[in-house]
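Of the protein chains in this complex, one is absent; all others appear in place.
Each chain carries a letter (A, B and C) given by its place in the written order, and its residues are counted from 1.
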């Protein structure tokens, strides 16, 4: 008796549209109680005043509440990433864990979830947060039955941020890493990413200082994807990797884009399951393709391979929107689909201007 | 004694920055009197209130006026395309025509320019305009020494639009194709593109009616790139192709993207001069790469390969900006550079949602 | 035994924040069953991809559903207007109708609601819609106990729009007023406004033709406020006016702004209940002030009193956002508060570039 992950990639016509999920539930193809996580790519601006994320979560909760046992709803990790710039397409990724009596096979896609304790405001964006995320990552790995850090290919963290009230509660500006809400989002994402890097052995503990967070971009995780949300006080960690405690056809691997136009890194990743890949997944490869999860951001240097970009100087469009659309275009060209989970805000998640990229596919 | 095209791809730090051009002139690498055309990718929004195009042209004219004979300035075709969304990089493409006594070789990059007479407002966006552009395209081909339409790979047209004054002058709304300035830009670009299609034999004359312009997207040219500008009354046509009257190392070819994520079409184009191409130009291929000129737009159906896009519903960012950034990301991934001439507004320029793409490279 | 309107102007921290309403209900200051209408000014862009309106309605419904009898929720008119540009402040306006045994006084604020039948797609944006809205306006007046059209000061209509499916269902493009979703919103708002104008005797029936809707801006209502929503098939009409069947301290009056800077028209309106008004409501006037409901839009001529405005040429910010912020600033200066219900899209609602403006206040 093994565990098995099932993934449903389902389109939405807006953040309130959960009809595709309910239809699969209605047909018995999704068991509500088996849902472990739902990722959503929604069509807001992905910045401060993006209400599509909250609306999507509220819509999911309202739809699922009558269908799951009391308390179960809160155990489903729901991570919404705003922003479908360019041709990116709004969609849900529903992760189920089911029990299977399929014969044992090679290591299959495993999912594990854990949470830290509530963070004190003074801990947010600092080494203390990274430490807590490190522990929760290891817990989530254990929960997923993944022993080897090399078998971890994607770690999603939702983490808290600093608000005016939290700063006041902490004892004022001198007690916290920053008083800027938007800056605290970046620091919190960065601290979470470095916590993942610690857990996965991507950085040494001694290099990690409060000052390095949000500053020393040479430190990063190639498997982290972090988002900050005002509704949390703790950090919620979901680990995706390969484990022989899990069965079924799904597999995962990852690559790291060195910059915003690092198509070869992604091509290598895709060619891993599509030998016929050339500039785009072959028809056979596209049949096996399940999901791509990537981070995108504008390089802080203001250049890509020496040529100036204008993302950081554009006062009409946020650089995160530019970066998602641009990297999204490259990834859509490579995969041949626009339902991709490309999110912004990649502090310490891959190198400056680049980002991690994980692919999930179906074997045989 | 043959003709030879030289191309200089030069970065700019803003629309007023012509320093890189002046530096080359100062070093004798550009002869001002030899300049036939300057294309510029500037960092505005590419829409109605984009002043970077006019500012760039004014800057070019102010800089070049003292360096060329009287009257010569007006014979240089200057086409600015606004919008460097995502990681696209602002740059100039300076086209020179020089005389060379290099030994005859295979057909090389040729450039020819022609102009129509001034259009009456009632002709704009209609078959009459297409007819005029057809003639000018054939003239420009002749001027370039290109006899075979198959040897034409890129035709740039700058065309006029309708303003309130022009509508009034024409005798009012009933006399013109539209009274909307923004709509007239699309119709003018579309009529120009269909004029090119006529000249190149891509469509039959009998299918072209006033009603089809801006409506029947099954009619298109795979080599047209058109932009409308308020400052013109005539259409300015620049043809790029291959001709054995021209010498030198530069070559050109084109492909047509069937949709916004048609990486394979571009890969085929690039592999034509870079046998080592896989997901991106190889280092050797990048050395030989000179320029990529492409059109991008949001599909009117609101979907890409069946998945919904949100470009046409976004009231914060124009769909043309979304499309340029997204397709630009794919093209930058494929070429390994962000200095690409990607422009929007692709009516009848390639299929709906796709667009033409021309590459220029240096032979061995 | 008379009827009495109570209004609660309550701030919100986001479209999901109904806490202020629930708090009043908790303290017995609002009786859920007495709620007739809720207007909300939410902080989206007020354009196509504004999800704050739907999110606000979903939040209201989720909060009120357990508190009202079955079916009652659908009888509450909920009208959300997106866009708090400039310093405008997101807020709710909750309208209750209660029974009172207060002694009869002068005519007081009355509210009446009515709905048309479902519209056929072919009727949307045409005289047929105006006719239906005319009837519903008269019904809502009757329901409110208002006999004299001069006693009507504000009519809010929510009306349907055309979608691709509705167009198809109607038999294709030739059967409907337009195939453009965004254009159909304007035509539907305009037809509704002219229906109100018919009901209130502001225009003569014979001047109203399909061709005049969305074109002849000399036809307008000075009391109409219309918004189009994809979720409706019928039109929902709420009338506010004065009636001696109603009691209590609330009063209403209206004015019409001739253009976007017609401060004197609004000053006259405010001075009607604040004799000490000069450039702004006096402290006493502000105490009595309850709500201001106004429409704003960019003049189609592109000028305000002869000076060019840039709202229609700005491809970065929609003209409706510009107009709301600008007129909102003038109205906030005049009232001394930023919780104002200023909405955009004012076709046939006041003269071109101007708009209706209604004030509600509390008598001594």
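The rule is simple: a residue touches a chain if its C-beta (ideal position, glycine included) is under 8 Å from a C-beta of that chain, and two chains touch if they have at least 3 such contacts.
All values derive from a computational prediction rather than experimental measurement.
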Partners of the unshown chain among those that are drawn: A, B, C
Contact partner of the left-out chain, one of C:22, C:98, C:230 or C:304: C:304
Per the touch definition above, residue among C:133, C:151, C:226 or C:267 touching the missing chain: C:267
Touch with the omitted chain, as defined above, among B:58, B:175 or B:276: B:58
Residue, one of C:78, C:93, C:127 or C:327, that touches the chain absent here: C:327
Absent chain, residues of subunit B that touch it: 14-16, 43-44, 49, 51-52, 54-55, 58-59, 62, 316
Contacts of subunit C with the absent chain, listed as residue ranges: 11, 13, 43, 45, 84-91, 260-264, 266-267, 278-280, 298, 304-305, 307-311, 313-314, 316-317, 321-323, 325-330, 332-334, 336-339
Those residues of subunit A which, in the complete complex, touch the missing chain: 45, 47-50, 310, 313-316, 318
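The rule is short, and it goes like this: only the chains that are shown with their structure count from here on.
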Residue-number overlap at the subunit A/subunit B interface, same or different (half cut): same
Furthest chain, CA centroid comparison against subunit C: B
Between subunit A and subunit B, centroid-to-centroid distance (C-alpha), Å: 39
Centroid spacing, where centroids are CA-atom means, of subunit B and subunit C in whole angstrom: 47
Subunit B, residues touching no fewer than two other chains: 45, 310, 313-314, 316
